[in-house]
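Step one of this worksheet: look at the structure below.
Only one protein chain is missing; all other protein chains are in place.
Entry: chain A
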Amino acid sequence: MSFYADLPDRCFWRRCLRRPRFDFAEIYQPTVTIEAGEPIATAGSCFAQKIGRELKRSDARFLDLEPAPPGMSEATGIGFGYGLYSARYGNIYTTAQLLQLAEDAFSDHVREDALWTKDGAWFDGLRPRIEPGGFARRADVVTARRSHLRQVRRLFTEASVFVFTLGLTERWEHAETGTVYQLCPATVDPAFGAPEHRFHNTGVSDVVSELTRFIALVRSHAPDLRFLFTVSPVPLAATATGGHVLPATIRSKSVLRAAVDEVVTTLPGCDYFPSYEIATANPLLRDAFDAGQREVKDEVVAEIMTTFFAAHPGLSRTLPDTAAEEPDTVCDEILLDASRT
């Protein structure tokens, strides 16, 4: 008898095609389960904002350790980096950024090469877009960063599950110090560029190493913390490799997907949710993106999150008010494209 004879229908492409929704009911069997009331934290590339928004509507306890000041509207708050994630770190596109954030948080380290200035204002180079107009004084950006790192420490130690969406392999770093930036500094503003800034495109082993070190570091402070990873289906806005953006996108996502697979199959308490596959390789859905072909359509996000919540029966979800307008996703990466227009 063939080994395949006893496998469930979900293992076969043709049988999945015959079943409703390509049998997505069985695409995700979580090993990291989430129950109502469990404190959850999110971070990652811009697609993670959509996941976070849905988790906020559930009866999980979505941690927001740097909430907007009382009275501030959601729209204004987003401009100041509030309400996007569980702390005000902005988009974290790479695993190197994530590891660096955890290292800085647990060592209370403020990186001198990420204190940028322009026209008398100061900016936090690791989250340059959280303060429109910048900080008035150098001391202020240092104080704000220390305050932020304090909350990030709290986040890792208070969360029960940390949800991270991997977005990019292409990154910009400081050649001497190794500091990793959110974006190409000169793209954020030409004044922030420096000769020491260099491009690096991470490989699978780097991503595996960074994720593994991140998990080990955080677990040395929060041994019970569990991790749920996703890969963003959003294509690269631009590649710095000089090649075509399409293979650069597939290369980047493939590296991230392969690295995550290695991590979740080797480390306990780590899981993967296939939002990337549902959006990009769903044979029933040939058009997952909006007119710009980068933003995942709302109905696809809904499909993804329906699949997610169906796999977590301990969680209830409040469906969004269809008349209410969703806030736009904050995508800093779009600056890479804007720099040419």
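Brief remarks follow.
Following the convention adopted for this analysis, a contact is a pair of C-beta atoms (placed from the backbone, for glycine too) under 8 Å apart; a residue touches a chain by one contact, two chains touch by 3 or more; residues count from 1.
FYI, contacts and distances are computed from a predicted model.
According to its UniProt record, the chain left out of view corresponds to "SGNH/GDSL hydrolase family protein" among "SGNH/GDSL hydrolase family protein", "Fe-S protein assembly co-chaperone HscB", "Sugar ABC transporter ATP-binding protein" or "Cell shape-determining protein MreC". The residue from A:72, A:258 or A:310 that touches the chain not shown here is A:72.
Among A:18, A:137 or A:221, only A:137 touches the chain that is left out of the view.
Interface note for the absent chain: among A:147, A:177 or A:316, the touching residue is A:147. Residues of chain A in touch with the missing chain: 66-73, 76, 79-80, 131-133, 135-137, 140, 143-144, 147, 150-151.
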